[in-house]
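Every protein chain except one is present and positioned as in the full complex.
Which chain is which? They are A, B and C, in the order written, and residues in each are numbered from 1.
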Amino acid sequence: MKTAIAEHVHDGDTVVIEGFTHLICFAAGHEIIRQRRRDLTLARLTPDLIYDQMIAAGCAKKLVFSWAGNPGVGSLHAFRRAVEGKGPALEIEEYSHFGMVARFQAGAARLPFWTIRDYAGTDLPRVNPQIRSVTCPYTGEALATVPALNPDVTIVHAQRADAAGNTQIWGLVGVQKEAAFASQRVIVVAEELVDTAVIRADPNRTLIPGLVVSAVVVEPWGAHPSYAQGFYDRDNDFYVAWEAISRDPAKLATYLDEYVYGLPDRAAYLARNPGLTRRLQARAQVCAGVNYGF
Amino acid sequence: MKTAIAEHVHDGDTVVIEGFTHLICFAAGHEIIRQRRRDLTLARLTPDLIYDQMIAAGCAKKLVFSWAGNPGVGSLHAFRRAVEGKGPALEIEEYSHFGMVARFQAGAARLPFWTIRDYAGTDLPRVNPQIRSVTCPYTGEALATVPALNPDVTIVHAQRADAAGNTQIWGLVGVQKEAAFASQRVIVVAEELVDTAVIRADPNRTLIPGLVVSAVVVEPWGAHPSYAQGFYDRDNDFYVAWEAISRDPAKLATYLDEYVYGLPDRAAYLARNPGLTRRLQARAQVCAGVNYGF
Amino acid sequence: MMASVAARELADGEVVFVGIGLPNLACNLARATHAPNLVLIYESGAVGAVPERLPVSIGDPALVTGSLMVCGMADVFQCFLQNGRIEVGFLGGAQVDRWGNINTTVIGDYAHPKVRLPGSGGASEIAAHARRTLVMAKLDPRAFPADVDFLTSPGHRCRGVPRRDLGLPGAGPVKVITDKAILEAHPTSGELVLAALYPGVSADEVRAGVGWPLVVRTTLLEVAPPSARDLQLLRDVLDPKKLFLRG
Partner (left out) sequence: MMASVAARELADGEVVFVGIGLPNLACNLARATHAPNLVLIYESGAVGAVPERLPVSIGDPALVTGSLMVCGMADVFQCFLQNGRIEVGFLGGAQVDRWGNINTTVIGDYAHPKVRLPGSGGASEIAAHARRTLVMAKLDPRAFPADVDFLTSPGHRCRGVPRRDLGLPGAGPVKVITDKAILEAHPTSGELVLAALYPGVSADEVRAGVGWPLVVRTTLLEVAPPSARDLQLLRDVLDPKKLFLRG
């Protein structure tokens, strides 16, 4: 992880750590904080706790997002302090989920924009000049457009990948495929490194091909407190706890000291959280395979 | 099959039987021929033998396509006779594969058009006025557009589906998902009817949800001479044989009499082709399952 | 009470775009009672979910396990929502105004907000594309201003422009389910009017919770209280930990 972040994430980059609730790579975010990257443009649909931590750690110059809350719990207070003028400044560029998804689709297709039927009547285009419109060459109607998002680096957490970066994900897949294809560089962080034969045995399961991947990191439990279907559950208790931690800048600083700066890597993080793996370990519910013969 | 076609395929409809080489539903095409549907607009990327047969049988008023040949063998002669003025007239509307895929994407997203970087320098826009262009609201460059394709009915052949039409496909998936979502009505023809529990055991495998499906037909070997991964191989010998059959209108008429009009259903078709199932039966090469537990 | 009232709005077999919290409770109550074939779709990509536990987030693993389909978010928004396959969408927010517009973005000025809220998420497209939407919010004059500070999700009249002139495919918020009453959109003006009261609630109490002169329907209905069965299901089965039920 150290080398992958050092090589592929640079100051000033546009960085995407995707994953919708599922497979959010906290391990990569923590390493970026440890390596003290600065002036990053952080983009993802839901900044979630990981970007709140990176904002608090001073990594972010700008945030591009569509929903900035702590799902089912409350606020991302480091983000709120910045935007409400009670903390270090943070530029924001805001869309809806569909708008962000469409930006990644355009990026993945290497088109300059994507067309969606959205934003009519809302105030969002008034505060975001990047939301524009095109006229349909067939019906003459006006439709909304969003610009392509092509990150410098996208980090995708996955259940398994081979050494070449051929990556398989199941459960919620969010916009990881689009973000990876849209990106200049891609880091895949896998729960499990598997032989290519495992990938080739079920090719329809492959979400991201190795030919777009720059680096593969094997990091078990690397998504905690997010989750990995079939590996471990979401740590909802920590998400609840974050409300109190992030509300108090001092508490937040202490958290970063103890769980990020103060630790060398994810293995140490797990050691620092005794009982975690036992508490969240997934039970087995394995599906049947399908026949690829002919 | 009889009822599904009778209820959902009407004279004058735009009909899509999709499947790229894989899972082309010949059983449905034959039933449409038997029920003597007329004035259909047939749309598919590759008309393949099934549309050549439907053209020869007089079902088609118009063909919308992107590659009209017999893959690796030669021509679709009924199609060629019509277009070369040596047979009953047939309107054509022609795109490239990307153009047809994009038309289904626009249809599935219920947008009036789709944008692609294509056709610059080619003669296709000169002969197809439906290929137009938009100006990017960000870069100012001109990009090609194709109009949405929203069929009246789309027929998708699948390895398995439940009674509600929740459909799982593996191997080549072509544009079936987009065609189904773009369509007013959808008929799913499955090799195997499975309990919903089988679908729910591996939800990432589901390509088409039951909520867009109008009818489910169970028709083993319904794709022959096309194939179904894990069930039976492509009948390449028949594709080769079609060259001689379709080249001679008399031979083609005889084929339709013996294998379509002269037979009540697919079961009779299989009986009429002794040794077929033994020759093409797929060998078992089953992949491992994945864990959906948490 | 709100969850139980919302559940009654769902017909069996309908396709519902579900949010977290009370809407999720309402949907699961409906599934457990009169609408066993309700199809729950979450913006996270879970289709036909049958959560065995109350999901804390819309991306909960329990929504995936045993669902009918899991798809990418591009499909959720393009093929389901924009395609018009969603019959009912649930919305809530910090502010709901006279026209059913919703604000989940900022209180105060966008550039210098008093309170920064999460933002749209999928709400603006649900408000635009779901065939109809149901809004759930507790009455409070600050929560029900005459006009929202920021218009995140379009209702029946947006900054003076009638919904029909905005080319929005869906019918918009047909009902606003509060903790004291149900407001409905006036068929022509689109203004929210008082349509039904919860047992023991007066029209004045509702007026006091709304930041504009609330029009009251001439024939005011009384909302039936939750059945014993509903309450038992909600308290003992669906939300035993009282994650979302309060009182």
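Criterion: a contact is a pair of C-beta atoms (placed from the backbone, for glycine too) under 8 Å apart; a residue touches a chain by one contact, two chains touch by 3 or more.
Remember, predicted model here, so these are calculated numbers, not experimental data.
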For the full complex, can you list every visible chain touched by the one that's not shown?
A, B
Among A:L111, A:V173, A:V188 or A:A215, residue touching the chain not depicted:
A:L111
Where A:P125, A:P209, A:P249 or A:G289 are the choices, the one touching the absent chain is A:P209
For the chain left off this view, which of B:G72, B:P129 or B:G275 is in contact with it?
B:G72
Consider the whole complex, including the chain that is not shown, and state which of B:A6, B:A120 or B:A244 touches that chain.
B:A120
Touch as defined at the start, partner being the missing chain; which of B:E178, B:E191 or B:E219 qualifies?
B:E178
Residues of chain B (touch criterion as defined above) contacting the omitted chain
20-22, 45-46, 65-69, 71-72, 75, 79-80, 83-85, 94-98, 101-102, 104-105, 116-124, 127, 141, 170-175, 177-178, 227, 229, 233-234, 236, 239, 282, 285
Applying the definition given at the start, please give the residues of chain A touching the unseen chain.
108-111, 166, 177, 181, 196, 199-201, 203-204, 206, 209-212, 292-294
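Following the convention adopted for this analysis, only the chains that are shown with their structure count from here on.
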Most distant chain from chain A, judged by the mean position of its C-alpha atoms:
B
From the mean C-alpha coordinate of chain B to that of chain C, what's the distance rounded to whole Å?
40
Give me the residues of chain A that touch two or more other chains.
116-117, 141, 170-171, 173, 227, 229, 233-234, 282, 285
Among the residues of chain C, which ones contact at least 2 other chains?
46, 61, 64-65, 70-71, 82
